[in-house]
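What follows is a single structure, and I will ask about it in a moment.
Subset of chains shown; positions unchanged.
Chain IDs A, B and C follow the sequence of writing; residue 1 opens each chain.
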Amino acid sequence: MTVRLGIVGVGVMGADHARTIASQVAGAAIHSIYDANQERARQIADEVGAADVAGDPRRLIDDPQVDAVLIASPDATHKELALACVAARKPVLCEKPLAPTSPECLELIEAELAAGRRFIQVGYMRRYDPSYVAMKNHLAAGQFGKPLMFHCVHRNVAAPPWFDGGMAIANSAVHEFDIARWLLAGELTAISIFRPANISGQSPGAPVFLVLDSAGGSLVTIEVFNDAAYGYDVRGELVCEKGTVELQRPVHGVVNHALLQGTAYPLDWRPRFQDAYRLQAQGWIEGIRTGKPNGASAWDGYAATRVAEAGLRSLKSGLREEISAVPVPKLYG
Amino acid sequence: MTVRLGIVGVGVMGADHARTIASQVAGAAIHSIYDANQERARQIADEVGAADVAGDPRRLIDDPQVDAVLIASPDATHKELALACVAARKPVLCEKPLAPTSPECLELIEAELAAGRRFIQVGYMRRYDPSYVAMKNHLAAGQFGKPLMFHCVHRNVAAPPWFDGGMAIANSAVHEFDIARWLLAGELTAISIFRPANISGQSPGAPVFLVLDSAGGSLVTIEVFNDAAYGYDVRGELVCEKGTVELQRPVHGVVNHALLQGTAYPLDWRPRFQDAYRLQAQGWIEGIRTGKPNGASAWDGYAATRVAEAGLRSLKSGLREEISAVPVPKLYG
Amino acid sequence: MTVRLGIVGVGVMGADHARTIASQVAGAAIHSIYDANQERARQIADEVGAADVAGDPRRLIDDPQVDAVLIASPDATHKELALACVAARKPVLCEKPLAPTSPECLELIEAELAAGRRFIQVGYMRRYDPSYVAMKNHLAAGQFGKPLMFHCVHRNVAAPPWFDGGMAIANSAVHEFDIARWLLAGELTAISIFRPANISGQSPGAPVFLVLDSAGGSLVTIEVFNDAAYGYDVRGELVCEKGTVELQRPVHGVVNHALLQGTAYPLDWRPRFQDAYRLQAQGWIEGIRTGKPNGASAWDGYAATRVAEAGLRSLKSGLREEISAVPVPKLYG
C-alpha cells in the first residue's frame, strides 16, 4: 500500500520534504501540492511528480485521493490546517511549532481527544537523528546508570534579520526542549536564563544560556547562540553516573590542508539533519501503514511550547520560572 | 512509475537488500522472490510484502510483472542469471563478483555488446558511500591538486572458516580495486604483494599488503587483514599535491567510559556500508527510471576481476605482475 | 645561578613536586626537605639528592642555604608557613589553596604589602598548561573576537571519602575560578549553583553546576562532578564572537581494540597536568632568577577563595550570590 500525500506549503522546508519523500522514502507518493504561490506549487509538483496542484489547502486536505497531509506552511496557519486534518480524520505531519501558543496547541489536543485518536505528528525530527537515537539506546542499555545532566549546544551561523532574542528560545531551544523530554522521558519543570553582558541583548542572535530541571531529577543545560559564525553546530552530552555519551554530527571526511586537520561544518541545519528528515518522513509513513505513530505527538508539541513560554517569562523576569505539571490525557500516555 | 523487482537469492545479502528496498527506497516494489530454499523465500517475501515466490529463477526473470532483477545468489550462478537478464532485456543489479573469472565476465560484456545496451550493474556499493563520494568531490574540486597516492586499509574481525589467502585479494581487495579505478578514473596497471613473515600464509585471514600502479601515475597501496580482530574497519587516504583527504566511517556517538573515550566499530561491513547499500539501491532504481545508469558496469566488474587475477599471480610468483591494457568498448566509454 | 630549594611537605603532591624538579627542571637544586613524617622526608631526600632533612619547617625556611621554598604541607599550615617565608624574604610556591578563608589570604597580602614586594606564588598550575596557554593565545590573537562564554567541565573518577559537597566548589572549582580570571583577565562578579535532584546532595561527589558572570561581561559555566567514574577529565570551550577554542588533553596514542577506537583517560589529575606542574616549577625558578614573577599571586589566591566563598553561600541559599568588587593593590595591578 502506497500512502498518497498532500503537501501544504513548499517554501524551503516544504520543498525539501517533498524532494526527500519523492527520492528517498519508501511507500509514499506525493499526490497533491498546495502553496500560496501557485507557480511555485506547480514547479515543485513537476519536480517531484505530483499529479495535482491544489488551489486551496482545504480542498487538498479533503481530497479523497490524499491519504495524509504534510504541513510546512507559515507557522500562523498550522493550527487551522491541522484542525482540518483532524476533522478529515487524516494523519498529518506538521512542521514545528505545532502552534505559536500553548492554548492553541490545546485546541488541537482537544480536537484529537474528541476524535478519540491521534492524527497529528509534530516535526521534531531530531527524534529520528541517528546520533540522538544512539544516545537514547545507550541510556536504555543501562551500562552508564542514571542520567544526571544533559548538556546541549545549539549554534547557527547567523540569526536571520527578522529574529529577536525570544526566538532563540521559541524557535531554536524548542528542539532541545523536545529532545530532552524524549530522551529523559519526563517533563521539564523549571527554567532559568542567563546571558553574557558583553553583547547587546538587542542583538537578535546573542547567546542565551538555559538551565532546566527535569521531572526525573536530571539537570538540563542549553546554550543557544544564533550568531555563532563558525558553522551550524548542535552538540549534546548526556552525563550519567558511570559514563557519558556525546552526539557526533555526520562527518564524511577529514581534510589535511593549509596547516590544519579538519572536518567541515555545514552552513545550516539541513545537511546536519538530512538523515533525520528522511527517517522522520519514513517513520511517519511507517506509522500510518502500521497504525502505530512513532513521532512527536500534539501533546509533545504542546509541552515544548509550554517550556518555551516559561523561558520567555524567565528572559523577562531574570528569575527561575516554574513550569507547572499538567496531567497527560490517556491518549498520549 | 514504480519499478517492480524480482530478487534472486535471499541469504544474508539478498535479504538485507530486500529489507532495505522495501523499507527505505523510493519508487520500487518487490514483486517476486526466488531462493533455492523456498521456505526462506516465502518468509522474506512475507516480511517485505512481495506478492510472489518464484519456483525457478528463470521464471522470475521472465515474469512480465518483473521490471528489473537483483541477483544475490551464490557467486557461481551470477553469470548464467545475468545472461538471462540481458536476454530478457531487463536491468539487473548483480552482487559482486560479476563472475569468478575474467573470461566469464567477458561473456557478459559480449552479451551486452550484442544487445547494444547496458543492462548490468555490479554491486560495488562503495561508489555510493558518502565518504568515498566526498573524497571524489574533493578531488574534482581541484583544491588539492593531482592525486599522488591512495592508501587503503580493509580489515575484518575474523576471516570465515572457508576463507583462503587468495580470497583476501579476490573477495576483499576487489572493493578497493573498483573504488581506486573509480576515484582515480583510470585502470590499475601493475601489482606487487607483500606479506608479514611472522604469521602463517596458510592462516586464511593473514594480512596481505598490495602496491599498485594506476594508469594516471598514482600509486595505490592496500592492506587487507581479514583477521584484524578489533572491528570491521575500512580506511582510505588520498594524498594529493597540496593536501590529503581521509575517509571517515559513520560514527553516531562518542562514549566516555571505563578510562576510555571511544567510538564504536561494527562487527561487520553492514553497519559501515548501510547507507551505501541504500543509496546504491536508490541509485539503481533512479538509473532505471531515467535510463541513465550510474553504478559499476559489467566492464567495471571485468576490470576489477582482472586486477584480482594479477594479484593472485603475484601472490604465487612473489613478483610484480603487470596488468595489460585492454581497449574499452564504446558502450562503456 | 642555581636556585637552592627547601620543600615543606612531601606527601603525594610534595613528593611529585620534588621528583619533577630534581629530574626535569633546569636551574634548581633541592637542598632541604621537611615533613612531619621524618622518615618519609629522609626517603624522598635520598631519592632526589637533597643534602638536608630539616627537623622543623621554620628552620628550613630560615636556612641561609635555602633560596626559595615550596610548600606542599596540609592546607591549614599554608598561611603560617607562607608568612614565615615573607618574613624571611624568600620566594615561595604555595600549593593551593593559599589559605582556607579569604581573611587569612588577606593577612598574606598585607604581609607582602608591608614587605613592599611579592614573594608568594600560588600553585594554580593550569596557567602553565599548554592547552590553556594555547587558548589564551588564540584569544589574544583576536581572530575570534570577544569572548562571550567560557564553558568548563571538571570531572574526577571518585570523590575521596573525606569529601563533602562544598569541596566540589572550594577544592575543585577553584581551579576554574582561577583560570577563568586569568583567561578573561577580570574578576568573577556573581555565582549561581544548580544540582541535579536525582542524586543525593549528601553524596560527596554529586555534580554541581555553576553559572558565573565575569567583570568583562562573559558568562562562565562550570560543571564539577567528582564521582564521574569514567576518568579524570577537564574540559573547556571558549566561545567567542567568531569561533570557539576547545582544550585538548594530552593524548599520546589512539587504540583500536575490542570494537572500540579509543584514547585513554587518566585515573587522576597528575598525568593530565604533568606538563603543567613541570612548567610551573620551571616558570617559578625562571621568575626567581629574573625577578619577574609569572604565576598566580597571593592576590589571585585571595580572589579565587572569595569566589569559592560566594559559591558556598549560593549552595546554601539556592540563590545567585554577588561577589563584591575589591580594589586591587598596586603591587598586584
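Quick note on the criterion: a contact is a pair of C-beta atoms (placed from the backbone, for glycine too) under 8 Å apart; a residue touches a chain by one contact, two chains touch by 3 or more.
This structure is a prediction, so every number in the text was calculated from the model and none was measured.
Assembly remark, whole complex in this entry with 3 chains visible in place, copy number of the identical chain is 4.
Everything that follows uses one rule, which is that only the chains that are shown with their structure count from here on.
Mean C-alpha positions place chain B and chain C at a centre distance of 57 Å.
Averaging C-alpha coordinates per chain places the centre of chain A 44 Å away from that of chain C. Chain A and chain B have centres, each the mean of its CA atoms, that are 37 Å apart.
Contact of a single residue of chain C with at least two other chains is seen at positions 230.
By the touch criterion given at the top, residues 230-231, 233, 256-267 of chain B touch chain C in their complex. Every residue of chain A that touches chain B in the complex is listed here, in rising order: 2, 21-26, 28, 130-131, 133-135, 138, 143-144, 242-248, 250-258, 263, 282, 286.
Considering their complex, residues 146, 148-149, 151, 192, 194-199, 207, 209, 211, 213, 216-219, 221, 223, 225, 227-230, 239, 241-244 of chain A touch chain C.
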